[in-house]
Structure formats: structure tokens, C-alpha cells
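What you see is the complex with one protein chain gone and the rest in place.
Entry: chain A
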Amino acid sequence: MRSLIGALVRRQTLGSSSVTARLQSSGRVGASFANCGNENHRFCSSASNCPRCSKNHFLRAFHHFPSGSPRPSTSELKSGSLAKFGGSGISSSLNLSPWSVLGTSFPSRGISTAGSSDAPTSQDSSIPFDDVPPRIKFKRMDKTARNIMQILNREAVEEVRTQREVPDIRPGYIVQLKVEVPENKRRLSTVKGIVIARRNAGINTTFRIRRQVAGVGVESLFMLYSPNIKEVKILDKKKVRRAKLYYLREKMNALSK
């Protein structure tokens, strides 16, 4: 997790340095982005947020970005969209993510919608300025960092779901699992019982199964997305009016109707 935050910070600084390098090389920006558009703040640095006017300096820089200048091929798609924004004069409340500038190839964690669709590449430089470009939303990185655990959790769950079919398990279902035990490498053990509880926690979603083993009642708690669970088969669904069936611990044959 710390490495991810470090990567976020590193990418932000990387983005700023590469943006300023590219803008300076184009030769037309010059001192125009050295100030933040406000006469009082002449000495703001260009690569960081000005503390006084609290505007993101990336926006100011992109406002002056020439649309006709040659763009590097890696960020061609992003620069095209940015040029459109510069031309139509969208207000400075639009926060541009530095990741989009780099044209990164790692999976976009919902940072911008430009990376996922193919539409911007087709309308690269042939759009006239009075044509409204498709709205491309950029998510603010500090807001994303707040719910990064939620995003990571969701991604991990989707990854497991695409690999393996995980059926819906609810309390009251009679299920049969095939569990792989690390010690018993040659065969899978079958676990058959009634689901008495389910706890939703993203990738750590667990469910409890109650069963009778050799005359003794046993409750086992399994992780739903564990790779050790090879197969889940739902045998029956009992009607229950509760989410947690802990009352079955005292009763015998309570649900056999």
C-alpha cells in the first residue's frame, strides 16, 4: 500500500517535470505559464500548486498549449483533448491528472475516461474548435487516494470473478464445496452443509457452513474468493427469515421442512 502511494507521488512529480519540459521545448509558452494569471502572484513556481491562488498550475500551462505544435506520439491522444480544452476556454476548475499526460499504460483506476475509449484518437486533429468535444472526465488524484482501498478491493474481486465462477451464496442454502487442502495434495475434500452466515467485506467475504461430522457439529468459516475453494454447488435453498442462523446451534433439525 505504501509503495502505491509512493508510486502516486512519483508519478505526479514525473508528470509535472515532463509536462514542463515539453512545454518549454515548444517555445511558445515562455513566461506565460510562470505566473498564475493573477498580477499579485508573479513568483509562483510553475510546477506546483500556487498556495496563494490555490489553482493548479497544470491548467494554466495547458491553456497556453499551442494546438498546432508537434506533439510527442505517446501522449498524442491526451494532448489532442487538452488542446481542445485550451481552445474552447474551459474554466480552471478542471483538474487535469498528471497520469493522463504521461499516457500511462497501466490499468486506469477510473482516473480518466479518455484512456478507455477509442473515440478521441479518431477525432485527433481534424475537429474544428466550435465542435463540442466529448466530455472527458478526469478524476482528482487526491480524491481517488481517499477511497483507494475500495478501488483495490473492487479490482481484486473482479479479477477473481473473471477467473472463476463464484455463485451467490446466501444463508439458508445447502451447499457442497470442493476444497483443496495443501496437505492433501492428491484429492479435494468435500464439505457439505448449510450456510448460516455470510459476511461481505470485499475480497475477504466469508461465509460459515454448519455440518455434522462423525456425530459432532462443526462450523467452518471459508473465504468466498479463496483459491482453495475449487467448486461450489448449491444443493438446496431453505426459506429463512434471518441473515445469521446462529439459532441452529441449539436446535436439531430446525430447517428440515
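Operating definition for what follows: contacts are C-beta pairs under 8 Å (C-beta built on N, C-alpha and C of every residue); 3 or more make two chains touch, one makes a residue touch a chain; residues count from 1.
To be clear about the criterion, contacts and distances are computed from a predicted model.
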| query | Looking at UniProt, which of "Large ribosomal subunit protein uL14c", "Coiled-coil-helix-coiled-coil-helix domain-containing protein 1", "Gamma-secretase subunit APH-1" or "Phospholipid-transporting ATPase" names the chain that isn't shown? | reply | "Large ribosomal subunit protein uL14c"
| task | Based on the whole complex, identify which of A:Lys137, A:Arg164 or A:Arg249 touches the chain you can't see. | result | A:Arg249
| task | Mind listing the chain A residues that contact the chain we can't see here? | result | 181-183, 204, 206, 213-223, 226, 228, 249
